[in-house]
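One protein chain is absent from this view; the other protein chains keep their places.
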Amino acid sequence: MTLSLTNTAKTYADGTRALKPTKLDIAQGEIVSLLGPSGCGKSTLLRIIAGLETPDEGAKLLFDGEDFTRFPVEKRKVGMVFQSYALFPNMSVRGNIGYGLKMQKLPKTEINRRVDEVITLCQLEPYAARPINALSGGQRQRVALARAFAPRPRLLLLDEPLSALDAALRGQLCDELAQLLRSFGITAIFVTHDQDEAMAIADRVAVMSHGEIAQIGTPEVLYRAPQSEFVARFIGAAMPLGRHIDDNTLHFETGSLNLAGSQAGKKAFIRAEDVRLDDTGPLRAKVISVTFLGTHYRIALAGLAPDPVFALHSALSAPKVGDTVGVAINPAAILMLPSDKKAA
Amino acid sequence: MFKSPAKLFQLVITLLACAFLLIPTLQSALAGVTVNYFRGVSSGLTFKWIIEVWALYSGSIFLSIWLALACLMCTLIIGVPAAYALARNPGRLSRMLEEFISLPLAIPGLALALALLQLYGGWREFRMSWTFILVGHVLYTLPFMVRSVMSVLAAIDLKTLEEGAASLGAPPHRRFLDIVVPNALPGILAGALTVVTLSIGEFNLTWMLHTPFLKTLPVGLADSYASMRLEIASAYTLIFFVMIVPLLLAMQWATARAQRIMS
Partner (left out) sequence: MTSRTFVQLCLLPLAVFTLTFLALPLARLILASGEGEFGWGIYLKILQTPRYYTTLLQTVLISIAVTITALGISTTAGLFLVRNRFAGRGVLLSILTLPLAFPGVVVGFMIILLGGRQGLVNQILPGHWVFAYSAFGLFLGYLYFSIPRVLLTVMAAAEKIDPALEEAALTLGAPPHRVVLDVILPALAPAMIAAGAIAFATAMGAFGTAFTLATNIDVLPMVIYTEFTLSANIAMAAALSVVLGVITWALLLIARSFSGTTVAAGG
């Protein structure tokens, strides 16, 4: 393990617990995403790793076996991309990218060579001499990344690097960022509240909630085998299904489904793409609303759970509001999870 | 465009106020280059008075410039780091400290001068030295420098910029020199021009603190108003205007620029 945190917690002076004691191990070259809603402690964890926040007593941060818990930020050799980018307005693009190298007191020619290298890598050649405030949001984001990467840090930390961009640009830059990070071959930790970003960029995703890591794993595992209601709801928006569970039967207002084995004490969840409109299906539901989304319809159904359940319906036409439709659900697609009071 | 009576009334008030402020300054400028003010401009124009003022008071003019520059140095050395520290730790304590160093803006200079005289008047070498006046000037101008720099620093995301520099390996003093000072420059410039302008014109403190051998420009002005003929007093005032008006305009320009950058 190249980076290893143990017992890392943060309590603020007013007693707020921003981060509960956390353990996290990250392998060399791995890209890990910290994903969660705002206030879940993901930024706090990132800032503790960066050295911008001091963890509570008892924390231990190791890098390749070396304890750097007490190192100030400037000695940690981490590169950081800030949410607002924090580019220095008093320096040009080159000046910003070269600043970290200057701090390492490298000779001028070496600095120039390495700045050129990074500028080429990040395709910033046309902007190298420009002042920061003459750049677009996307260009700034790349400069911020280039600046953090240029000093060859041991670890690259990214704090919501795409959130300052508008939605149209975000998708495009997300793929670009994923590619660049792979080409750097660097260990990176990436904080985001957007599950699509996390899945697109990271090897492993740590889903965080209420100051702790709820589950960590590859995007596939998190999606297919969430271990808690919170993770299921947060990743892929799983919805509660059915009225109650009676041993191995999930009961609905109209009809029931058989489950594999006894599931007493658990809750059933389903994702919209697994709810199929099928007149021959065993269940009946009433259409509450129909939204046309281009490739498919999103249809809200009553009668499958206390709350409306959504179905994605790919067809040329859709039922009308008020219609009663047949619904088929593959029991294998139902997620059976322990109930979780905290998730709302 | 000034057709409505209300607008006309506003215009007249504005012009009257301008006249009230401008006419005596023009009179003073004119009197300073008129042969005999009582007989009017018809007596002819002359540089005689200005030359005479120079002979009498050039020492006070140079002292004022010297004091203003020394005062600027002191406010830069004390004020810029302090403004940074206060901006970096906003809180009740910083607020109170800022309020306290701003006291010289609120308390009349006369009272401050008395306070300084009470405590240090007995220390002869200090009392007789130009640094005694300098202390008064720094006291009076320091809050302007601190606030000018602080307001610019408050407008930029100083904390994140510094964190950015720190993550790139910059120790605290490099962050101050590379990030804080360059980005605070508009505020430092506006503060510097304010300090120089105020120092050159400072009278209330200086009158109490000066000695017969150390007269600043405004002290010399008071002296000339009391004991010289009107033409000499006017010529001296004219010299003062020539020095202070460009400074004032530069100060207003720099302050407006700093505010533009902030918004």
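Letters A and B mark the chains as written, and numbering starts fresh at 1 in each.
Methods note: a contact is a pair of C-beta atoms (placed from the backbone, for glycine too) under 8 Å apart; a residue touches a chain by one contact, two chains touch by 3 or more.
Small disclaimer: the values here were computed from a predicted structure and weren't measured.
Judged over the whole assembly, touch between the missing chain and the shown ones holds for B.
Contact with the chain not shown here comes from a single listed residue; of B:Ile50, B:Ala68 or B:Val138, that residue is B:Val138. One of B:Val41, B:Leu69, B:Leu103 or B:Val242 touches the chain omitted from the figure, and that residue is B:Leu103. From the options B:Leu114, B:Leu185 or B:Met262, the residue with contact to the chain not on display is B:Leu114. Against the chain not shown here, chain B presents residues 1, 4, 6-7, 9-11, 13-18, 20-25, 27-28, 31, 37-38, 77-79, 81-82, 84-86, 88-89, 97, 100-112, 114-116, 118-120, 135, 138-140, 142-144, 146-147, 166, 171-173, 176, 197-198, 201-204, 207, 218, 221-222, 225, 230, 233-234, 237, 240, 244-245, 247-249, 251-252.
The rule is short, and it goes like this: only the chains that are shown with their structure count from here on.
Per-chain CA centroids place chain A at a distance of 55 Å from chain B. On chain A, the positions that touch chain B within their shared complex are 50-52, 72-80, 82, 84, 86-90, 99-100, 103-104, 147-148, 151, 157. Interface residues of chain B facing chain A in the complex, by the touch rule stated above, are 156-157, 160-161, 163-171, 174, 178-179, 182-183, 185.
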